[in-house]
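Missing here: one protein chain of the complex. Every other protein chain is in place.
Presenting chain A:
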């Protein structure tokens, strides 16, 4: 009996282990393709478009990394992952990086042995309810049935929030965003909770977005960002500084429109260092000098990516809010390129 159990566990473990400590950067270069884990479908963040190509805010990070490392923003193999499968996929080496609105938490960073390479979206958990329910605050949700994606931090936040406010609720756990939305729309649950950005993205896909309200309460901090496996710092650096390059590019005014001109050389030393006309930052990363030029060209700087996929002119219509540059009162703050 024990032997059977043990053997099965070994088979399971054999899948999850066996790749630790590999030099991911070399692997990606040798393979010529970046394996990037994304959401199974969240419009604006990661979803296939009408042509079947993945696009979105999280997808853009994958494309920027692929452009920086491989020189081709389309050299990405997208692996769609649920909240439950994402970490196993990353730990087992099935993907090189995970860019799937994943919250940076202590246990994920420390205990699960991952390395968060920065924050590309400061989010918080919210609730959406049908307007006809007549609810205007999350504190009025006592006794409600609430749909929730299982295997996420939202599950724990929800339990904490209702306990703190001494309210009852009926959790309806569901595997994917799409299924949860279906149940929500059929009235199987009174409210749906997930990251506020995800709620805005989902509402945009509803038949009548105006019939649904996102409640004002934000019940948690959800800093979302790309992550890689613990223990491969060179690869972690590549992802981290690619993201930083996008953020710094917006701050310094490098856009996809003027980047060709700027990469001829400017009189700003920091722009020159990022764009590789001065210093040898690219070489330090194990890449060539114009890595950042390619990363920024892939989809524009952070601000351009935000505006194109989830900004106020898109159906999702998210304001910059906390995600504005630090110079504009937000939290986006790239460390100096020096």
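Definition applied: a residue touches a chain if its C-beta (ideal position, glycine included) is under 8 Å from a C-beta of that chain, and two chains touch if they have at least 3 such contacts; residues count from 1.
Following the convention adopted for this analysis, contacts and distances are computed from a predicted model.
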Which listed name, "STAS domain-containing protein", "Amino acid ABC transporter permease", "Pyridoxal 5'-phosphate synthase subunit PdxT" or "Thiosulfate oxidation carrier complex protein SoxZ", is the one UniProt assigns to the chain that has been left out? "Amino acid ABC transporter permease"
Of the residues A:26, A:53, A:160 or A:211, I need the one that contacts the missing chain. A:160
With respect to the chain omitted from the figure, which of A:98, A:144 or A:318 is a touching residue? A:144
For review purposes, identify every residue of chain A that touches the missing chain, sorted by number. 1, 3-14, 16-18, 20-21, 83-84, 87-88, 91, 107-108, 111-113, 133, 141-145, 150-152, 155-156, 158-160, 162-163, 169-175, 182-183, 186-190, 230-231
